[in-house]
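One structure, as structure tokens, below. Some questions next.
Only a single protein chain was left out; the remaining protein chains are all shown in position.
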Amino acid sequence: MSATTLHAPPLSRTRLGLRALMGAAVVILAAFPLLNMLPQDNVLHVSDFLVSVSGKWICYAILALSLDLAWGYAGILSLGHGAFFALGGYAMGMHLMRLIGPRGVYGHPTLPDFMVFLGYQELPWYWLGFQSFPFAMLMVLLVPGVLALVLGWLCFRSRITGVYLSIITQAMTYALMLAFFRNDMGFGGNNGFTDFKELLGMPLNTGAARATLFYASLLTLVGCYLFCLWMTGTKYGRVLTAIRDAENRVRFLGYDTTSHKLFAFVASAMMAGLAGALYVPQVGIINPGEFSPGNSIEAVIWVAVGGRGTLVGAVLGAFSVNGLKTWLTSAAPDLWLFVLGALFVAVTLFLPKGLVGLIQGRGK
Amino acid sequence: MTETNKITRRAALLGLSTALAAPAFRPSFAQAAPIKVGVLHSLSGTMAISETALRDTVLMMVEHQNSKGGILGRRLEAVVVDPASNWPLFAEKARELLQVHRVDVTFGCWTSVSRKSVLPVFEELNGMLFYPVQYEGEEESKNIFYTGAAPNQQAIPAVEYLMSDDGGSAKRIVLLGTDYVYPRTTNRILRGFLNSKGIADADIMEEYTPFGHSDWQGIVTRVKTFANQGKKTAIVSTINGDANVPFYRELGNQGIRAEDIPCVAFSVGEEELAGIDTRPLVGHLAAWNYFMSVQSPANTEFKNLWQAYIKNPRRVTNDPMEATYTGFNMWAQAVAAARTTAVDAVRTAVIGQEFAAPAGYTEKMLPNHHLSKPVMIGEIQADGQFNIVYKTAEAVPAENWSRFIPENANRRRG
């Protein structure tokens, strides 16, 4: 990205090509649950495992997209996006826990199992309302959004940028991780939430539920992609890119950089929260490990691998790194960290524009 | 990703994992498909420190069983995956083992959260998991066999010992733990037990620390203060994993001797002690169901097998390894008895299996999917081994639903 583009770049052939790639990927993914219904010996059969694992990758792709909006377009390198993801996941997890109701091991009408055997007498106040799906969805967006608003307002106002901002966001997710690990917080401590039963009336351990969640995630991914595409194309988006490249110049030109950045950061945090909410019912667990700083850094690396500053790149990065990880943790359980580590090193050294850069390079 | 790509990818995946994980192919076996044994232990991340030894134990057992001719004339093949101490990845890898590799049985997990993460997967896909670590109880899945201790097989006997004449007649108890569900539940059970023995809440101190806590100065000082209130005090430690080394260093350096304030631990075994100079710790205790120093023919066989496999005299055996070994043998016996590896048949056959465990007792799989196990208390020796100072006369049956948790009375059954 050059430092001078305040005008929207013309739709080049590579740009169109990338969008076509994204469209094709969405169509192929959309076919997965259908292909899953084919008989097992059919060449086109997609295994149950691939369907469930790709549902998870889609959630990661939404997280990557949200990070790319903050980092690739607004220049805010958040090393704490995992926290927004996890908070969204926790909000959804609380809803799922409430839905278990009296079907828990101890048969308590309202309290989740972990509260019963830790001796809670009544539900903590912050758990109230989560039995309602609309309320839970509101919280999925609101909690990460408000946190991002407060943190962003404090940081951007003090003109904290670059590395300092990264370290502060990292400290934020680390502090949240330590806090959520405490059992006294009422979020189940290290065990977090598991053994969910149903969502919106459908039992979660069925193929139909998996397919539904899969499509919901895919739709959200497409929605977020279109939203980002639209947003980065507007005048607002172009100012954002300008702030990324030379914040002081934009400020001296009279733009309110703080609120521009703040909007992007909050929107990005909400998207991450949404990704977390879709992720939890699919993997069946949420625990404070999701807050670990390493997870957030990994998400940044997906974006870097795919190509920072291009929306397709973020999605591509999330899919390729996680696909590689799923494959290697079985195929080379002792060596996968070397492969992944070497990939990160190689991408930052040789592919500063990521995988998308490779495609663009060929397009020119 | 196109479909042909996917197929080759899957083929490559299967081929590679077979090549990497399977022991050398033995032509003497009939052409029947191998029995697949999943190994679901973290090989990287924070839990690798404990779990890699269990991976090695399962691989050793697979090799050993194959050298005895496999089971039902079929060769065993291990499928090793790395869930990397990441709980959602545990669930994903469990699904992969069951759906892609179609394993017949899985040995895996260490932490409760990893077990809770894979439990719905094993139930949904009707798999079979052997879980080899002591835990807080309050669980019973038809798809999981628990070969580690339940609280009544470890925590309560240990505290009874501390309160006995031999253990120093403790009147005040410090409950120190890492802040997660096993210590919380265990300490809740212990508090109920202590209250029932007439120890008031004022004489119990309970404190929790985060995972990997390394600065124990303040807490050890507070324990000393608590102990100097005119009554004999003992520490019950449910501190997990990595945090133990700095904790014991601090105990030793602040001069807390076992004669004055004995500390009994439930998560410290030979493996953890390998990283510490144990001379200042002589006399502190651990409660387990097995110690490497047990004198029994079965233990000699176990230790010889381990050394022949690992070829490193520094590597010790410990309780979860013994539980893995026992669980593996019970599963192998059950498969032989059921004449199939089908999960439902094997599940029925596992219950009631007996095995002369390295602990020196015959252990039995009970209908509640837990084992009867002996309880042993050992004092730390200067060489990093344990001197067994107490053991139960017989194997104690597991109570996974503790009677000291009142809510268990309302538990739904079935």
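Some observations on this one:
Read from first to last, the chains carry the letters A and B; within each, the first residue is number 1.
Everything that follows uses one rule, which is that a residue touches a chain if its C-beta (ideal position, glycine included) is under 8 Å from a C-beta of that chain, and two chains touch if they have at least 3 such contacts.
We take it that contacts and distances are computed from a predicted model.
The listed options are "Cation:proton antiporter", "Urea ABC transporter permease subunit UrtB", "histidine kinase" or "3-isopropylmalate dehydratase large subunit", and the UniProt record of the chain not shown names that protein "Urea ABC transporter permease subunit UrtB".
The chain we do not see here touches A, B in the full complex.
From the options B:L76, B:A258, B:V346 or B:L371, the residue with contact to the chain not on display is B:A258. Annotation: of B:S214, B:Q307 or B:T348, B:S214 touches the absent chain (contact as defined above). If you put the missing chain back, the residues of subunit A touching it would be 77, 154-155, 157-164, 166-168, 170-172, 174-175, 178-179, 181-182, 247-248, 293-294, 297, 300-301, 304, 334-335, 337-338, 340-345, 348-349, 352. In the full complex, the hidden chain is touched by subunit B at residues 43-46, 48-49, 51-53, 165-168, 179, 207-210, 212-215, 217-219, 221-222, 224-225, 227-231, 242, 245-246, 249-250, 252-255, 258-260, 262, 271-272, 274-277, 280, 283, 285, 315, 379, 381-382, 387, 389.
Everything that follows uses one rule, which is that only the chains that are shown with their structure count from here on.
The touching residues of subunit B, when paired with subunit A in their complex, are 1-4, 6-7, 9-10, 12-13, 16-17, 20-21, 43-44, 79-84, 86-89, 91-93, 95-96, 99-101, 111-113, 116-117, 119-121, 123-124, 138-139, 179-181, 184-185, 188, 208, 210-211, 405, 407-408, 410-412. Looking at the complex, you find that subunit A touches subunit B at residues 28, 35, 43-44, 46-50, 52-53, 56, 104-108, 113-114, 116-119, 178, 181-183, 188-192, 194-196, 205, 279, 283-285, 287, 289-290, 326-327, 329-334, 336-337.
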